[in-house]
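Remarks on the structure that follows.
The other protein chains are all here in position, but one chain of the complex has been omitted.
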Amino acid sequence: MNSVRSGSHPVRLEQDVVLARQAVRKLAQECGLRLVDQTKLVTAVSELARNTVVYGGGGEMDWEVLEDGPRKGIRLVFRDEGPGIADLKLALTDGWTSGGGLGLGLTGARRLVDEFDIASTPGVGTRVTIVRWN
Amino acid sequence: MTNLNHRTVDALRINHGELLRNWAADMEANTSQAALKAGELQQQMTEFLRLFVRGVEAGSPGSLATGEWSEMRHFLEKLSYNWAVMGVDSQETAAFIFSLKRPVMVLLQREFGDEALFFVEQLWVVSEFIDVLAMHTISTFQKSREAVIKRQQEELLELSTPVVKLWDGILALPMIGTLDSQRTQVVMESLLQRIVDTGSQIAIIDIIGVPTVDTLVAQHLLKTVTAIRLMGADCIISGVRPQIAQTIVHLGLDLQGIVTKANLADALALALARTGLSVGRAS
Partner (left out) sequence: MERIPILRMGEFLLVTIQVDMHDQLALTLQDDLADRISATSARGVLIDISALDMVDSFIGRMISTISGVARIMDAETVVVGMQPAVAITLVELGLTLPGVSTALDVERGMNLLRTRMGRA
């Protein structure tokens, strides 16, 4: 598996969520993802970037275009230095929410991508990694 | 990788006509090349040798990325792509390049045979060059083949399950054969797209031709029905076999709010009624 290109976007303000979506849409098109897969990835980005802004107090989205044989994919890492999540298992339960949302942000995003990984330390920050292949 | 000595480069350039003849003779004797026309092959060989001589004059091919060798790289990529599409197999493609080794060796032996050390050293360098070219050709050949297979699979998927228009505003998707998750997904997506394209109010998914479904496929079916509703159209599932009905109940899948009919005819009658149409015998 090779990393072809990579970069980073700030995710600090609400408007950055929109910009992150647009940036990932462009990457997904370049990687030849089908429209449905593009939409799933962009929607996951929206959920995760919002979490970074609202709960993480802002952070970064690192992106990477991957190549594995004939397959192309995108890996995204959302990282913040916010309060972190104390109970990851609970946070990954459908319908659970700490804010005013529907509690579908994390769990929903997980269902929309091929690979999902979350690491969080209370007081240090949260890091969510997702991958979507074409 | 070291460069070739200028004497070797000169020998290759001066004798390149002879090299081409010997190479062609070897190719003819050793490989079938059934898929390729003789004239075309000759043309490819001429071009390859021209680029090869031009390349060695500039130095070692390295990763083929730079300068004089980049034209060779494009040539090889185009060649392996074309051959992959034409159905030439990988062995023949590799043989095309490797078979240049013998004529080159014969030539170098004649020119430098009495300087054993120099001869062996140069032979090794040339051999390395040819290996690099062959490796690159095979790897692009492989990629091209994979791309061809992928495209064919997609075409097959689309062919295997056509969405048909039964009436103005009524689409049907007759599904036949075993459904796997990927096929279901692609087929369902094309149904949804057709609903938008045709502005159809009702979609009938007929699964009488489907012997069994697994959990994933059943779930996919249900998700599709929900997605169709979100788009503002209605969905009827017809032809649910007893085994499949049992599977769905066993899996505990919720079919509430989903309209099912025993067969396509009943589904069509319902669809017509919903669109305000009725069918009667002309007296």
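As written, the chains take the letters A and B, and residue 1 is the first residue of each chain.
Throughout what follows, contacts are C-beta pairs under 8 Å (C-beta built on N, C-alpha and C of every residue); 3 or more make two chains touch, one makes a residue touch a chain.
These figures come from a predicted structure and were not determined experimentally.
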**Prompt:** Any idea which chains on screen the missing one touches?
**Reply:** A, B
**Item:** Contact residue for the chain not shown (choose from A:V11, A:L27, A:V42 or A:L66)
**Value:** A:V42
**Contact with the hidden chain (one of A:M1, A:V18, A:A86 or A:V124)** = A:V18
**Complete:** Listed in rising order, the subunit A residues that touch the chain left out are 14-15, 17-18, 21-22, 25, 35-36, 38-40, 42-43, 46-47, 50, 94, 101-102, 104-105, 107-108, 111-112
**Prompt:** List the subunit B residues touching the unshown chain?
**Reply:** 188-189, 192-193, 195-196, 199, 201, 223, 226-233
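Convention: only the chains that are shown with their structure count from here on.
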**Prompt:** In whole angstrom, how far does the Cα centroid of subunit A sit from the Cα centroid of subunit B?
**Reply:** 31
**Request:** Spell out the residues on subunit A that touch subunit B in their complex, using ranges where they run on.
**Result:** 34, 36, 69-70
**Request:** Can you check the complex and tell me which residues of subunit B touch subunit A?
**Result:** 143, 146-147, 150, 189
